[in-house]
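In this view, the complex is presented without one of its protein chains, the others remaining in place.
Think of it as A and B in the order they're written, each chain with its own count starting at 1.
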Amino acid sequence: MPEKKYKRIDGRAPDELRPFSMRVGILKNADGSAEIRLGKNWIIIAVYGPREYYPKFEASQERAILNCRYHMVPFSTTERKPPKPSRREIELSKVIREALEPALILEEFPEMGIDVYIEVIQASGGTRVSSITAASLALADAGIPMRDLVVGCSAGKVDGKIVLDLNEEEDKEGEADLALALMPSLNKITLLQMDGQLAPDEFKEAVELAKKGALKLYKAQIEALRKRIEEMR
Amino acid sequence: MREKKQPLSVYLLSKQVRQLIELNKRIDGRDLYSFREMRIKTGIVEKADGSAVVELGKTMVVAGVKFEIGAPFPDSPDEGILIVEGEILPLASVSEEPGPPTEEEIELSRVIDRGIRGAKVINLKDLAIKPGEKVLKVFVDFNVMNDAGNVIDASNIAVISALLTAKYPDIKELKGGRDINEASRVQLPTHNIPISVTFANLFGKLVVDPITEEEVIADARLTLTLTSEERICAVQKGGSGTLTFNQLFEALNIARRVSNDIRKLVIRETGVRHGQE
Partner (left out) sequence: MSGEEILKEDKNIVVPGEVVERDPKKAGENTKVTERGVVSTRLGVIQKVGRKISIIPYSGPYRPRDGDLVIGVVVGYAPNGWFVDIGAGVKAFLPATERFKGKFDPRIHDLKEAFKLGDVLAAKILVAERLGAPLLTLRGNKNLGKMSTNWFIKVPVVKIARIIGKKGSMLRILEKGTNSRVMVGQNGVLAIEGTYEAYVKIKKAVNLISEKTFLKGLTEQVSKLIAGEENA
């Protein structure tokens, strides 16, 4: 029997991203803001800072302290999620902060704090990497000096095949799910997490695939940022 | 009025409020009794059973409805449960911080809740599956994404728009033992469209739909929530200042006029008329 072209649950090719869009500068009060949609994911980011860090005795004399809060609204998931931060949200807040920190030139703002607030309005697989991609835009929108943007993408193993950008069903039913974020011009990894099981060559394949997906999203990041200035011409 | 930290721009602009209000002018050029431009979009979160995003000027609120099955309250065994809760997110302004609900957020939630309950938007008896054992619980959560003033009215419109367009699992099917995730979805029967109108008392003059620069300098705040029949279903005076009785009754007259225009907008955007079964 001739081999049919492999199609996933939602009809995508193995290396195909879900439809996505990015917008910069959508909230008025925040110093910087952005929105990302990827498949059913809808995430809004606000950046405040640099601003006074409290409590003062915990501020650093050498650099600004980055604070990151990943949070989901109660109606973002299939089952209602109570507003209080869950252990998952707390862990994601930490790894997202650690994904963004290397890109920020925090030494320029000693004694201060920079707050990144991530709010997931609808979640459908890959929210942490999408949050990082959008947070990067919001930080650039705020004018925080950066060494590079940060962009993230997921890949994994579903039905025995290595695929890009797992949606919620693939995440639940699949054999492995890998989240990657990097600084694309510097080619340095800033977030890497995995769930499930992969053989070493599968792992390598998944990482390379996630990177390819991330670079496609990087292109969109640049367009979204450049658009802001083009609108001023 | 609010002692919360504000950005420099708010302090600077609020200095003009007094000078202008004496000429019956407002700093954004509006009439005393005009709402800011409002945009409503519903059904924007697929996973929610009902949802809406409202932009009132630059104030932005997202609301979502989720249904669950649970036990009824012991004193009302044949009624479903409605829970309305909101948060002003840290995204919303420089003064918001992550943490447990503040007294402001709790007051906000309860005022919106009273308006919905007082207007009897939903008949809770419609939500009983097996009296005494199983009923539908309706959670309406709302989140303020940007606070540029008057989160009360913006939140109320978001909540009501989400409820009016919500789809709930067919009770007949649930009674027959169907799983909530498998049951057909039907329009939630709603019976009223309560609209809140919030005023700020600025140096003796009332203004409708205050922006942040007006809120920080206002004497007091008054919210009147009116049903589709112009009956009052919730009232809240806010802030540590005062109102006169004259102002109260003047506000009621203005609210009756103004709420009807807002209701027309909600009906247009949601496609739902009140009193529909």
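Please note the rule applied: a residue touches a chain if its C-beta (ideal position, glycine included) is under 8 Å from a C-beta of that chain, and two chains touch if they have at least 3 such contacts.
Quick caveat: nothing in here was measured; it's all calculated off a predicted structure.
*Asks:* From the list A:A142, A:I162, A:L180 or A:L209, which touches the chain that is not on show?
*Replies:* The one listed residue touching the chain not shown is A:A142.
*Asks:* On subunit A, what residues meet the omitted chain?
*Replies:* These residues touch the chain not displayed: 31-32, 49-52, 61, 103, 105, 109, 111-112, 140-149, 183-187, 215, 218-219, 221-222, 225-226, 228-233.
*Asks:* Go through subunit B and note every residue touching the omitted chain.
*Replies:* With respect to the unshown chain, the touching residues of subunit B are 7-9, 11-13, 15-16, 19-20.
Methods note: only the chains that are shown with their structure count from here on.
*Asks:* List the centre-to-centre spacing of subunit A and subunit B in whole Å, with centres computed as mean CA coordinates.
*Replies:* 32
*Asks:* In the complex, go through subunit A and note every residue touching subunit B.
*Replies:* 27-30, 33, 40, 42, 44-46, 48, 51, 69, 71, 73-78, 80, 83-85, 115, 117, 119, 121-124
*Asks:* Subunit A touches which residues of subunit B in the complex?
*Replies:* Of all residues in subunit B, those touching subunit A are 7, 44-49, 51, 58, 60, 62, 64-66, 68, 85, 87, 89-94, 98, 100, 139, 141, 143, 145-148.
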